[in-house]
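Quick notes on the structure that follows.
A selection of the complex's chains, in situ.
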Amino acid sequence: MKARVYVTLKRGVLDPQGKTVCASLHQLGYREVTDVRIGKCMEITLGGLPRREAEQRLKSMCEKLLANTVIEDYRFEIYEE
Amino acid sequence: MTSEPQVTRELALAHGMTAEEYDRAVAALGRTPSYTELGIFSVMWSEHCSYKSSRIHLKRLPTEGPRLIQGPGENAGVVEIGDGIVAVFKMESHNHPSYVEPYQGAATGVGGILRDIFTMGARPIASLNSLRFGSLDHPRTRYLVGGVVSGIAGYGNSIGVPTVGGEIYFHPSYNGNILVNVFSLGIARRDKIHRGTAGGPGNPVIYVGSKTGRDGIHGASLLASSEFDAASETKRPTVQVGDPFTEKLLLEACLEVMKSPGVVVGIQDMGAAGLTCSTVEMAARAGTGMEIDLDRVPLREEGMTPYEIMLSESQERMLLVATPQTERRVREVFEKWDLDASIIGRVTDTGRVRVTSRGQVVADTPARALVDDAPRYKRPSARPPWQDGLAEPAPGSIKDISNGTKALVALSTSLNLCSREEVYTEYDHMVRSNTVVRPGSDAAIIRLKGTRYALALTVDCNARHCYLDPMEGARLAVAEAARNLACAGAVPLGTTDCLNFGNPEKPEVMWQFEQSIDGIAAACRALDTPIVGGNVSFYNETEGKGIHPTPTIAMVGFLVDVKGAITQWFKREGDLVFLLGDAHGSLGGSEYLALLHQRESGRPQGVDLERERALHDLVRGARDTGLVASAHDCSEGGLAFALLECCITGPQGAVGAEIKLEGKGRLDELLFGEAPTRVIVSAPAECRARLEQMAHTASVPVSLIGRAGGPRLSITAGGGTVVDLELAPARTAWRAALAGHLKG
Amino acid sequence: MKFGIVVFPGSNCDHDVYHVAKHVLGHEAAFLWHKDTSFAGIDCVVLPGGFAHGDYLRAGAIARFSPIMKAVEAFAARGGLVFGICNGFQVLSEAGLLPGALMCNAGLKYVCRDVFLRVERQDTPFTARIKQGTVLKLPVGHGEGCYYAPEEILKELEEKRQVVFRYCDAGGQVTADSNPNGSLRGIAGVCNARGNVLGLMPHPDRCAEEVLGNAQGRRLFDSIVYAWELARRQRI
């Protein structure tokens, strides 16, 4: 079983990277881009747990380690390969 | 436009004001404040911005000296170096934000102190930090250490200012309140110093730097002005994220625009309380007023209210006053660096800060009243009854030792005494290519390019001493900082402090604070090192538990010639080892007692400031005569640990020593007892007579205690060997210990 | 001779290189602004250390698109000397002027300390005064210095002797312990096939004077001057 975890900055939190990349895209001529926000995406491989339990475990991993909930939001999706 | 809440007394209380403070605000205005005005009063009169509990005591600090150009009151202090060059420095705390979000809290702390320096027209060239964390068995400690250190590194490295020194200690009193104190120093031409004044009615007021967002509304100011409790988690405003890249641009642009005289009339960073604090303070300092239009403030988010814009603590922003003739130049420079620069208003002669939004006046407050008429409290203070209980005669029932090797190894690999290399290698301590003595000696030394001058930097505080005896602890902290400079070969130029304490509404905390102020004042006077500025951080308490009083002292020293720099480690086989100062130390408040006997008790040995000063003069004098190869301050861990450090801290590897100590009494006290006014120096054998002669003239005790060389440190006392240690493995263990502790 | 030092927004070691070129070596030096599209009269272009554009996204990724980089490319194509130090190396590799990529340090942390380097060849302008096999002590200061290239590129680099510096211990042995960042094959510096473009992670600019306790970095700059003079004499 695999999971993809997405960790993104909360709305309203400054994203210096995104801002800078956006400006750079403009410079390169991609004027159609109006905003860029950069986050992390993690691909996690997990041993066989029932889906429900896996969901709970992932939630707690995110809260404890993978995301810093003071400034970041997270979401994840579970899938079978 | 969204209508703003009606201002009531209750709302004022919810803003952290007292009923009297609210009445005072109403009186200052002559009417009920608007919502935005209430926000302005509440932040300006918060503990963090107004120093209402500390101001009357800070006045006792010595803030004058022949080299002092700018004392407290500006964004940073200024002292003369020579040849028209000045040093600009300050220290600030960022304790609460760093506990909430260690990486960003520490990072934005560095960003803030750097802005304080370049606001003055100085280029920051070195930083220090002083960190306190809880014990390792507290579940959050490791996370906090990792985050804080990486945050300091992330910001400082990226902006290209070397972090050349600092200190880190662990103690359970910081479990719920870590301390992150950051110091930065810049240099400038004396005639290019800028100040935060809004002179010249009619002059344009220009906003430069990042856009304003909703981050940190009521952040630093409120967070740092009340105790921490579980509710702060929910009350907590959005944490600010630092953008060192934008700050680097801001730094370059500001320095460029300040290079030509007359372009900038006044400039101030937007730190705590953002636009509010910068407009009010700049106008108050100049005795002028200001009119600003919030519609012209560059915003990052839509729908921000005037209240939010005035109180936002978004990072990497500055407020600048130019003239009608120079405003174009300002805009050109900021455009060159791809930064926003927007004229948001004008200086007026009304003495008021008038804020409009969409054609409506949302705030109109007197500037001076907000600063000068801020409440000032002489809070009750009292020596706590438990204080006497701490002074129990130190060794008490503790059994003496017959051999010190094991204890020495334990100390050298302990969390508080082991090498800090694991941390400082994460800081770029070499960028700008000025670092002559890197972290790891008593003081860091940086050269000043284009001159022969150098500066030595150190930051010190033994909070256990301050807990056991706040007045003496503060004196000891100043003495130690000055001693570290002397051991580097430098004369103190000035001092900045960061006074970290618990809740000032508690009489015992206020007593600790007052005692510390008096201790610092006395020591700075005696050692000729005026206070050029500093910071007070109260409310370092969680659920009623306060930290050890921690008045951190950062001191800057001067070397006329960089060639006179001294380091602490033994250099050559065969050099003689001397102890300058009193041989006797005390176990009271020692690291030995705390680590090996879990006792924090006894009186730290006090400092005689006259003798301390004589010792410093002697070390520097001996250096000038070419008589010292190394000099090391002998502090935590006592004589034995200081000797071990002389052996193993050199970057090239260990140099051993054979030491013979005279001394009656307890062996643990002889080896590990602590005392100020002691320095270990090494010198070539032929220097002995002259060094002893100089010491006698200076009335400083001197004893030849051994000789450097060999692969071991061996100490004999009373005819027997009391320490015998092979240094190569001891050095490896000392270096690796911190990483090991932190890995857990 | 005249050094041109590129200033990107976020460059930090531009002044350090300038200082070495002008005040330590006594040669001419000029800053080249990243928005400029051309330069003239420069004999060696240095891309200095720092965090160009904050190193956001990837170190060097944005800087490579600075207008000045076209001119640097053309200069290199004409055989001009181009020296990327630390962030400069990252920019050159992002720009494709040097092979491979610089990734996050294996230890995940920024690392600032002295390392030892083995000089792998003397026949480049940057090492002309340093014997092959010499061990130098230089400081590193980077968070993304782990050199990576696919196996076939590594092979090619070795065949063409493009690896100019490797991390080693004090005795010149390339070991895992002496590698500060996990670089493949201990690679600390590579040049292009022609040998006129060099990227190096450690900082010779931070150790070019005795007052700083180490002047070994000066040997690289002395080499550049020597090679340039040699080339000029040959031209005459």
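Residue numbering begins at 1 within each chain, and the chains themselves are lettered A, B and C in the order written.
Just so we're on the same page, a contact is a pair of C-beta atoms (placed from the backbone, for glycine too) under 8 Å apart; a residue touches a chain by one contact, two chains touch by 3 or more.
Computed from a predicted model, the values in this text were never measured in an experiment.
J.: Since just one copy per chain kind is on show, how would you write the full make-up of the complex?
T.: In total, the complex contains the protein chains as A x2, B x1, C x1.
The rule is short, and it goes like this: only the chains that are shown with their structure count from here on.
J.: Quick one: do these chains touch in a line, a ring, a star, all-to-all (complete), or other?
T.: Shape of the chain contacts: complete, all pairs touching.
J.: Centre to centre, by mean C-alpha position, how many angstrom separate chain A and chain C?
T.: Distance between chain centres, rounded to whole Å: 35 Å.
J.: Could you tell me which residues belong to chain C and also touch two or more other chains?
T.: As it turns out, chain C has residues touching two or more other chains at 53-54, 56.
J.: Two or more other chains in contact with one residue: find those residues in chain A.
T.: 16, 20
J.: Which chain A residues qualify as touching chain B in the complex?
T.: Result: residues 9-10, 12-16, 19-20, 23, 68, 70-71 of chain A touch chain B.
J.: Sort out for me which residues of chain C touch chain A in the complex.
T.: 53-54, 56-57, 62, 65
J.: Taking the complex as given, what residues does chain B use to touch chain A?
T.: 100-101, 103-104, 210, 213-215, 236, 238-243, 245-246, 300-301, 314-315, 338
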